[in-house]
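For this view, one protein chain was removed and the others were kept in their places.
Up next, chain A:
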Amino acid sequence: MIEHFDPRRQANSVDFSKDYGTPSPIPNANAAQVTLEIDGITLRVPEGTSVLRAAALADISIPKLCATDSLEAFGSCRLCAVEIEGRRGLPASCTTPVVEGMKVTTQNERLARLRRGVMELYISDHPLDCLTCPANGDCELQDMAGSVGLREVRYGFTGENHLDAAKDESNPYFTFDPSKCIVCSRCVRACEEVQGTFALTIDGRGFESKVSAGQDEAFMNSDCVSCGACVQACPTATLMENSVIDHGVPDRSVVTTCAYCGVGCSFEAQMKGDKLVRMVPYKGGDANHGHSCVKGRFAFGYASHPDRLTTPMIRDSIDQPWREASWEEAISFAAKRLKAIQAEHGRESIGGITSSRCTNEETYLVQKLIRAAFGNNNTDTCARVCHSPTGYGLKTTLGESAGTQTFDSVMKSDAIIVIGANPTDAHPVFGSMMRKRLRQGAKLIVADPRRIDLLKTPHLGEAQHLPLRPGTNVALVNALAHVVITEGLEDKDFVAKRCDTDAYQSWRAFISEERHSPEASEPITGVPADAVRQAARTYATVPNGAIYYGLGVTEHSQGSTMVMGIANLALATGNIGREGVGVNPLRGQNNVQGSCDMGSFPHELPGYQHVADPIARGRFEAVWGVKLDDEPGLRIPNMFDAAIEGTFKALYVQGEDIAQSDPNTQHVEAALRSLDCLIVQDIFLNETAKFAHVLLPGSSFLEKNGTFTNAERRINRVRKVMPPVAGKQDWEITQDLANALGYPMNYAHPSEIMDEIAQLTPSFTGVSYQKLEEHGSLQWPCNDEHPEGMPTMHAVNFPIGLGRFAITEYVATEERTNRRFPLLLTTGRILSQYNVGAQTRRTDNQRWHDEDVLELHPSDAEVRGVRDGDWLGITSRSGQTVLRARVSERMQPGVVYTTFHHPGSGANVITTDNSDWATNCPEYKVTAVQVEKVSQPSAWQQRFTSFDQAQKGYLAKAQQEAP
């Protein structure tokens, strides 16, 4: 008898390219091990494992069709039948759990006959066009027919069948061909269990049964959000990516990380030669465990879009056509200008902006270029406009500028508070995980002006909505904390052991004041006091309460205060330092966490080390070989002010579109126009690039090596799958610019940059490419103390020792409604588009959202005589723009909503200069506006269109003239 027991392989060496048939039982250190025998092999597996999975772990493959290891076993196809000693019949191995001492036989004549019979039935209703089928070579039905030795189909194909059922080609990314469906229901279960959308059903019974989207609708008209989970789960060609139908089955694959949102999903980029055929979510991805959303899964076509910039361009002024240049010429043109400007206007007259879309290594290099080669600290990043208050607020209270948990932690939460975030749209894969937990019975509390989709999701526990007025977050969080303290719900033990007593006592006195009670706050927030009391009790009394928040928290004049208010609430209830709890910012862009970690902010060197700290600065000076400025530099809004004033003259922007994404567009445009040298490095001619003098064509995430860090501090590898379109990876361009400025940089590979980061950043000392290769991913801090990284933070103590409560006085925003501007505009995003949309607008994701619209409540629409689809002029104190109306019950009366994915919409023409008091993060979420019916685009939009056309013309001309 062969002893088959290798503890390592059972513990952690799962092969993610293999399908084990059923999911692994919930990992539990105390789970008993069960010993059983399969085909004479003795093995030990954790309790709760299915016989099918146990066999697969021992490399014994049992035929199967309706089972796959991303879904709970269903037991419908009967192909996986086995014989078990002492049991009658032939049980399905996928639904049979292992039992101590069990003896299983997977192959004998009786089983073979049964399986052939099953296959024969399936095949009799299946077209025999394998050779021309897009799934040829990648079809489980085909494999199974082979594996059970099917040789004949006795029923013939003349009986009733589904062979000419019509295809559904409504979705731009995949096709549903029902003639090939074997009704295994894997797709239906994937949509429910993995995605949580419940878009698919099996209609009818018996022979009549078939898969359908919604009420027999086309996929595009159903609730389907095109996540791809059903396509992934389908064992046949019934649900198939169009790119595979067009190009054939890929032949090699590279694991990399999605470059869209802060979830940071791992994907296999599946290639045919240099052609990317499809992106398949990687089961071994620690953030996504094999799930994906429509952006990462399907919207990668932008990388090969004809609009990609392929050659550097230069010009003397922005009303001139572009001229194509060689890399050397463009880089030296840029360097000369930067030097001349510094000579004339001083060292501090130039600066740069790092990208939250580029890699850690690239971001690190840009801030190094600014600090070491420009000689100042005028570096900032787009996190300024999204999560800078998170950095400030969490560092002040908990001592570290990052979320405290892993995504998986939510599976242990009993109550989940979601504030100012819309995970099902903005962080879809995490949203799916959250929904799974809600279906298991966790309670949900949503604090948001809108009724977000999460509230509609099927759930077992209660769901509470606190529909607050935009701009009153702090009043609400104070009221919640007031209830916790005055009703004696705080975790006294935790506070005594883990928090600074003085800070706690003064906060306690402050928050206990009657003016913070839910009753006193109701007139401010608009949320009924009872609802606030109930929510506070729910959060404070469950074993594990977790808070997730997004830009609806940070993008306010009191964004930083609100982040501290959230931390106060978590500290007071002891919801910090273990799984299932915590304070979790949901980050917008893929590498916002990374760009903050890498020293993008003007006051902090990499690893959040202040520039005025002589010891930290000294270490950087020693390695970089230059003297560094000990004063913080300008932040983005300060740069704009200084540019308009004439003291700031040149800017190097890597992979950000500040002209579209930053508030008060007309102010930003004025600032950009007043620059003498604007260097834009991007993959497209974005809005900012239209004001540039030097255009350096960047590379997409598919064309580079590096790392991204997601919202759970997880460092993931980005791997190059194709050569850069314009010849250089972004870090190479920055390096060239540094060299041209006379500051030498000589990295041969991003891994060398990471080694330097590890050397200088205390929370990264244990990170290297080799270790990432071994572990797949690492969550910082990763150093001598935590060599494998740290999934849950603050378990034993805080980086500042004790947690610090902060006084969070509510201060109303200056942006108030009045007679002239009676409505509050708040902004957000939707699933199919990403940020400024430069990528997603160049894909079929346009089919879901091809323009930004203004959502308003029926009552606000009615008094203005507005109907769905009307053109609406939206006017604020900053400007005016025109959008189409969508009348929606999701809004509360008095609040209107739009997105900013399309440049011509000019959503940011109306947003104001107001910003967070501590970090200058703009107050995107509150703008007082008036709305009225109009018949033509706004003046800004008309100017935008003509400027846009002129600039595109300049580019087209240069491209035509090029030899």
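Everything that follows uses one rule, which is that contacts are C-beta pairs under 8 Å (C-beta built on N, C-alpha and C of every residue); 3 or more make two chains touch, one makes a residue touch a chain; residues count from 1.
Methods note: contacts and distances are computed from a predicted model.
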| item | value |
| --- | --- |
| Hidden subunit of the complex - UniProt protein name among "Acetolactate synthase", "Formate dehydrogenase subunit delta", "STAS domain-containing protein" or "Fe-S cluster assembly protein SufD" | "Formate dehydrogenase subunit delta" |
| Residue in contact with the excluded chain [from A:Tyr769, A:Trp917 or A:Phe947] | A:Trp917 |
| Which residue of A:Asp216, A:Glu462, A:Glu645 or A:Glu851 touches the chain not shown here | A:Glu645 |
| Per the touch definition above, residue among A:Glu631, A:Glu752 or A:Glu932 touching the missing chain | A:Glu631 |
| Contact with the hidden chain (one of A:Asn108, A:Ser506, A:Ser859 or A:Thr945) | A:Ser506 |
| Contacts of chain A with the absent chain, listed as residue ranges | 348, 377-378, 506-507, 510, 557-558, 560-561, 602-603, 610, 612, 631-635, 638, 641-642, 644-647, 807, 809, 811, 913, 917-920 |
